[in-house]
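Here we show just some of the chains, and they stay where they sit in the whole.
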Amino acid sequence: MILVLKSDITPVEVKRLEEKLAWMGLHAVPSQEEGRYVLTIVHGTDKQVQAEQFIQLPGVDQVLPLTQKYKLTSSEVKKQRTVIQIGNQSIGADHQVMVMAGPCAVESEEQMDITAKHVASAGATVLRGGAFKPRTSPYDFQGLGEIGLRYMQVVAKKYGLLTISEVMSIDQIDVTASHIDILQIGARNMQNFNLLKAMGETQKPILLKRGLSATYHELLLAAEYILSTGNSQVILCERGIRTFEPYTRNTLDIAAVPVLQSLSHLPVVVDPSHGVGIRQFVPALACASVAAGAHGIIVEVHPNPEQALSDGPQSLTLPQFSDMMVSLQAMAGALNKSIAK
Amino acid sequence: MILVLKSDITPVEVKRLEEKLAWMGLHAVPSQEEGRYVLTIVHGTDKQVQAEQFIQLPGVDQVLPLTQKYKLTSSEVKKQRTVIQIGNQSIGADHQVMVMAGPCAVESEEQMDITAKHVASAGATVLRGGAFKPRTSPYDFQGLGEIGLRYMQVVAKKYGLLTISEVMSIDQIDVTASHIDILQIGARNMQNFNLLKAMGETQKPILLKRGLSATYHELLLAAEYILSTGNSQVILCERGIRTFEPYTRNTLDIAAVPVLQSLSHLPVVVDPSHGVGIRQFVPALACASVAAGAHGIIVEVHPNPEQALSDGPQSLTLPQFSDMMVSLQAMAGALNKSIAK
């Protein structure tokens, strides 16, 4: 249920209305849309309350039903695209494509330095790297932990990059947030609801990856957990879904880009590395993602993929990354967009 | 890598061998198999160490390669079926089928009392009920929390039942373990690796549900996280996978029963309620599960499904549950098995 308030309503009257709703057992989130105050009722059962009850409240101009179960995430509630400011960069604006690049796992300071230097000079603005690694097997490399985050922070500063890294559990949030600019929730944790809520309480931008077999609807409801806890800086990420096709690691669902952009106001990026899992095909899928309208891509790059401790087969070499950036820039130009700032 | 030790080796010599391996950077888990000591090397990269190195160690009789990535979970390592003792019941023995029944969510003490009384008299031995509920939407009923666990404990004691309930995050483990006999890890948390490790440190039996799009291999590696942290009382649970078929909630993968039983020594149960999602078809799938060789089933039952706060459409009514138990008993009899003790 969305309440569009009268155009001459005052902030004090809005506050009073929120209190009245709270007294009715309903939780309303205020926002402004096209110069009008809007209250979106997110808690309390829509079914039990009638539109008629609300239209009689002081200051309410219009009552709109919400057809989607996700509310704060929905483009019905907020029509303009959310643009998230991160340091000196932003993501979500129509004319910009953000490129995030780096290794799957942080392995050493030297590895991060070489990679950061190279991707920055080729046009990336965000350095990716995993310090806490979710691994299918308990016997695989589990990440360097905090020391890895520090390496990232040091080299990112040196080359003028922002950083992104994955958080796997609630106890890793604070340490990661103290070193890193964007917190990532991995595909396997997309429905780890307690983690989602805890992330909603931070003030950091969050990149939320689609689960391996999550529908668009479920991804948006997972984002809703974060927004409804108080953090609206969420970036949605398509990273391939699980299908019957055995040749590729996952099947990149390219339609997710325009569909999620139509259902939600949040920025949408693509991870072509996990999407296909084979280095040779990553550039074609990165180009396709930009052509489909993605606000950014996040891609795995490694100075020496054969020696990588994780995801070597899908990591681009440094020269491959540079070549891909040339194609992406041509592509972006044809669409009147630019890569990065 | 599995080291089969000499038949006349002493416990002291085994201990010394373990220490030697630890010094080599390897972690070995000891067990006994058919009267012989066996050491399974689970940490350290198999690739880097040669079989020849091990055969020269004092007390080693045979060196067997492990063809599977999961080790402690594997039927290659432990040939006999694991039988888990829980209170006065056990699960995993060839001739027994354990029935766990109850509502999706604990709603009130009265609801639990009615349900427990009925399912106990019909032959169930474990009462299920959710106090912490993983819900796709942040606006759906999230469970009663600890008070719900207490209701379960009280009524289970009254009717001589064991209990099972889901744990969604590390901070819920202790409180749940203090009231409940079997801890459940839900499908959405099957690859929440930090939770898996924490569960491995408890001494409670754990029912691990297969993820919505998890392969057998991934399920066994998730179990491996628990076993390798020290808890070998794991029950695997098939609960339906996600496919293209829209008619049913999930597609119950009945082959998972014999396949998992052949790949692993752990007991395997089936959840036909989530497997199909439609009340009317649950009894047929429960019968199929027992016929396929399941060690147990876990099924949703509610005194008044139309009023259920969660999963009403797939919950059996009390009379439907009784009818189903009659069929299951006939089926079990034909297979020389019995339901419960």
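Which chain is which? They are A and B, in the order written, and residues in each are numbered from 1.
Note that in this section contacts are C-beta pairs under 8 Å (C-beta built on N, C-alpha and C of every residue); 3 or more make two chains touch, one makes a residue touch a chain.
Since the structure is predicted, the reported quantities are computational estimates derived from the model, not experimental observations.
Novice: How many copies make up the whole complex, given 2 shown?
Specialist: Copies in the complete complex: 4.
Convention: only the chains that are shown with their structure count from here on.
Novice: In angstrom, rounded to a whole number, how far apart do the mean CA points of chain A and chain B lie?
Specialist: 34
Novice: Which residues, counting only chain A, touch chain B once they are in their complex?
Specialist: For this pair, the touching residues of chain A are 42-43, 69-71, 134-139, 168-171, 188-189, 191-195, 197, 211-213, 218, 221, 224-225, 228-229, 242.
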